[in-house]
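All protein chains of the complex are present and in place, except for one that has been dropped.
Read from first to last, the chains carry the letters A and B; within each, the first residue is number 1.
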């Protein structure tokens, strides 16, 4: 994976300033780049680095004006940020591609595998599984009976998918994620024991969904737990049984959502947010990290705190909380002075 | 898995109203049911759905009175909720059962496997392991040396059980759970490095315990981390070394319990609760979601907040916190008025 300045400039429709034969073999941040690095200047506050970086090639905006001599080969492009994204894609595509069905995997005779799939070593593909074309299944994954996985999806090492789970196309499931484990449902008995409520539902993941490492999504008690199109879930998130998450909602790591809660589309949740069960969360809701949500939230609200309230109110109240000591002294003082006034 | 109304009514001792040959092949919620669904009316607020559902069969209480025409086959039973639970069990038992020891598993010659067990592909069963009868071990699980697992327990895909762990009968361990990893014990050295304290203990799981996906339970430093009879732990929970959890205590997802804390029986903890180490938590304690517990808690208490206090007190204080801005204005006003009074 080595590219010349000429190769990159041709790909990006850029203009070379310097040696068009300069070679790079990796992409680096400008403050960390060394010889052999391709780097980029997309944020003006990093401009000073361009005069001292050892990077071999720097992507810059067309109108960049050097105020000191620059020793690297520059490639001028319309928009350095977009050019970087294109280069990252190029880099990604140049990686050797995993292919073929390993003889060390177990694939049920009753499974249907699409064209051009990768199934890695020690993976288990159960009965009646249907896998679309160009799907990549890394080693040590478990695909239970009747699971369907759409075309071009990637299932990384050690993902565990229980039976009957349905997964759309172009989804990415990261290592250790668990889809379809039993919902947490128990009925208390007269002797204080709990009896398990059988969980007969499944998990449905629509297209273009990304699910982080070691995230867990429980099957529905009856019906489906549904993760809609374009949802992005970070690592170590818990999604309870019968939860529905609307399109293009994104959640940072360690969020937890209790059973039967419905979440709208285009929401953004910070890390470690917790949401109780059986709630309705609207569209376009933003939750600050660590919010604890115990009631329904209307579309468009921005909330914070635990229990979560409107974010601006929380911030105002919290300023007073920080100064609580002073405030109590003011009250002490008021009482003293009022006593004096009364005793006059 | 197809059942007729007659089959179900016979099983439930119910009375058919409609066509006894009506067939169903799945269980659905009344608001989502379609042709081929068996559904149920257990909550009166869902009654309007019975007049428009396309479900083929509806379970209803004996004394249900239709106020509009019903187009489905009804099965009248003494108690529709209990009947549903029975049907879910029936459904569960009708699933094809996994059986036999895969030739693609590794089973130590020194392991003892009970009758009628399932051991899935790519599972590892170490030396001196003892597995009771009718145990199901799904693919890709790791059962370390000297582990014992009681009869009828289920170990789902990818569970990792370190050596010397003891597991009772009829336990369910969900995918990705880790039992017996080292406790987090390090002794600080004079140069600020940490030296590992060897963790020689084990984990003991008593009978009827359920452990959620990707939950982690550390081995004791010395002695045992103990999860008592009937405990139910949801997903992504952390149980530190030497913790003891009492009978029939249930915990929602993402709870964390630090080392050497003892928890009583019949407790209920909401999601994302955190409990410090070396504490005593009594019996029948209820903790609201996200409680942060840094001190001992007496039996029967209901707590909330972080640091957690008595739940009703927390709620009262939090109402004032929400209105903090107004309260500070009242204090401002008092100071102004008092000044006026003094200056009169």
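Following the convention adopted for this analysis, a residue touches a chain if its C-beta (ideal position, glycine included) is under 8 Å from a C-beta of that chain, and two chains touch if they have at least 3 such contacts.
Owing to the predicted nature of the structure, the values given are computational and were not obtained by experimental measurement.
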Query raised in the report: Which residue among B:3, B:64 or B:142 touches the omitted chain?
Result: B:142
Query raised in the report: Given the contact definition stated above, which residue among B:182, B:207, B:283 or B:301 touches the chain not shown here?
Result: B:182
Query - Residue of B:25, B:82, B:133 or B:200 in touch with the missing chain, whole complex considered - result: B:200
Query raised in the report: Which listed residue (A:73, A:146, A:224 or A:272) would be found touching the missing chain in the intact complex?
Result: A:272
Query - Positions on chain A contacted by the hidden chain, ascending - result: 27-29, 32, 85, 88-89, 91-92, 96, 102, 104, 120-122, 138-140, 156-158, 172, 174-176, 208, 210, 212-214, 230, 232, 234-236, 247-248, 250, 252-254, 265-266, 270-272, 289-290, 306, 318, 321-325, 327-328, 331, 334-335, 338, 341-342
Report summary line: Note that chain B touches the chain not displayed via residues 106, 122, 124, 127, 140, 142, 144-145, 158, 160, 162, 176, 178, 181-182, 184, 186-187, 192-194, 196-198, 200, 214, 216, 218, 222-223, 236, 238, 240, 254, 256, 258, 272, 274, 276, 292, 294, 306-307, 309, 313, 316-317, 320-321, 327, 330-331, 334, 337-338, 341
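Keep this in mind: only the chains that are shown with their structure count from here on.
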Query raised in the report: chain A to chain B: how many Å between their CA centres?
Result: 25
